[in-house]
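Partial view: only certain chains, each at its native spot in the assembly.
Per-chain residue numbering starts at 1, and chain names A and B are given in the order in which the chains are listed.
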């Protein structure tokens, strides 16, 4: 462990990330590569300070409001951890306790929970075309309330997963890779397979693979996206991936063949997701309250899934990669593991178990990813603030 | 924004509020006008300090226990915010998780949750004759436990709404008016319409209008209470309103005519509530477990409500007030808005929307109202403590 965060501060000094202050973090593709690099540097710096037992509290009081429209232990704990690290108290807006709709109701509720909220974290990934839109509605509401003098500050938003992007997960993923490969610059030219995999369950979000294909090519990684025919992602985000690859001189390829994507890969990320078209249909069925239609669609999709049980991350497939079993295998967890959590799933237990430590390390970056997003939104001068924290040297955990 | 809280401290120096230390805050009419003025000054001072980024933590550790016998996002967040501002951690006593009864069980549970609780906030507004009584039972229990040496301190109570009063709401309301009119003294002679309004729902609490008619006349405001025949409030509280008006030289009038109340008003506060007699009946039906009776009563009351759809805050009615649309319109939120949250409701959208900013500002005072109640209960010398906080100048939100 480095004994100072100076290298991170030196890196930050060369980047332009001035627009992150007082702004939301919803989609990585709306951020510049400088801003993303600043995010990674701040996340690593915060981790370094915590591991050296230096407190990184920015706040003596203040709330971090979480709004989960989907159950989630891991993301919930990551958000609680990241905001607690900065001194904020978690306050959960439980939808069971307080129904939230759209339109004026969103505007009003968003304002009512924000009088002392410094950050709002939202997870809303279920319905195509809805999640990111909802976050923007909340963001616009609290911005308006700030401008109208109702709020004395502007609470900023962190997307904890939308229908489009999963920025805290992809940030954790790339932080893991940066630390595994010894620097962001070392990721250039690495070959990554982002592939679909079979799962006995249905309707897993598209935002995980979308967050990866839109992010990794920006730093020169050669991404191959593989899935069975019909399991398309949102087409505009596939376009974004291609555009970023072109800009950075990396390649972005698509295939309907899992083995082809694994061929020579340095990193494999196989995970199930639902077909885009089906998810759009499902969103419309829900909107129409068509329960019979929803049931029928679910049956149809499960049957369709079942024809692709061969899309599994096996030891045979791993053998085709650049480093065999030592090729990095990633997953946001929990995974569907053959013979462990299901009969047939996304990955063979032998592969999963071999990579368990790495998978857990991958996950360990998420609280820091979230803390760094908040930090950059809340510290007017992040470099000076990090330096002051290091010099202040207040122990997080007091030992006499 | 004032650059010092000295004016508030000067105001406090002239008031006698010594009895608020270590006491509960349940009903405003049990407090002297000096005490209420101290409350408003402390709330404004805490808001000023926070807006100037000065920490107002009184506590390094300690719990603020909330007990909601009714779901409530807004009040829940206000209580969390107000107590967090002072350094207390919210701990919710969820009734779903731990059933609470009366008698010895109240005494025992109240003690068991209080070993490290500095304040207890209770919302119990559903049943006439029960809410305030329950709070007093909890208060007596923890006082007893303190006197018996079981607790090393006395946790104080804040009513977050009872069957009788809603002191945190009425405090927020008057703080809003004080700041709109530039001082409490400027409220004298202002004409206020506290009126019933139609709602398609049933059984809304009486404590909102009761909290207003018993408070506003104390500061010289001329209040007219309007409602359809049969929608009486608790008679003893109407008497309290009249008594306070007489003492301050203000007028307190009753009418069965909404337009009459709006005539020449400076402030209008139209909101639905249930008839007192029906609520008493309902409480007895619940106590008797008479489900059929409860259903029948609900139908009867909804039908009765439906005969009063003309009790709506319209632009036509606003035209009768002293300042037309610019007359202050208030509501504790959420309101039943015509064509927005229901077909016919308490207010026309044109009126509501015109006053949206004001309504949100009104709500923004609630966390400070709660924080000030706790502050006055917990600071032995509030003036010296506020001064020390201002001079200490610890940033709430650290920026290097």
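Please note the rule applied: a residue touches a chain if its C-beta (ideal position, glycine included) is under 8 Å from a C-beta of that chain, and two chains touch if they have at least 3 such contacts.
Note that the structure is a prediction, hence the values are computed from the model and not measured.
Trainee: Copy number of the whole complex, given 2 identical chains are placed, is what?
Mentor: 3
Note that in this section only the chains that are shown with their structure count from here on.
Trainee: Calculate how many whole Å lie between the centre of subunit A and the centre of subunit B, each centre taken as the average of the chain's C-alpha atoms.
Mentor: Comparing mean C-alpha positions, subunit B is 41 Å from subunit A.
Trainee: Which stretch or stretches of subunit A touch subunit B in the complex?
Mentor: Subunit A residues touching subunit B: 57-63, 65, 89, 91, 93, 97-98, 103-105, 108-109, 111-113, 115-118, 145, 148-152, 378-381, 384-385, 387-389.
Trainee: Under the stated contact criterion, what part of subunit B meets subunit A in this complex?
Mentor: 50-51, 55-57, 71-74, 76-78, 80-81, 84-87, 89-90, 333-334, 337, 340-341, 357, 360-361, 363-364, 366-367, 394-400
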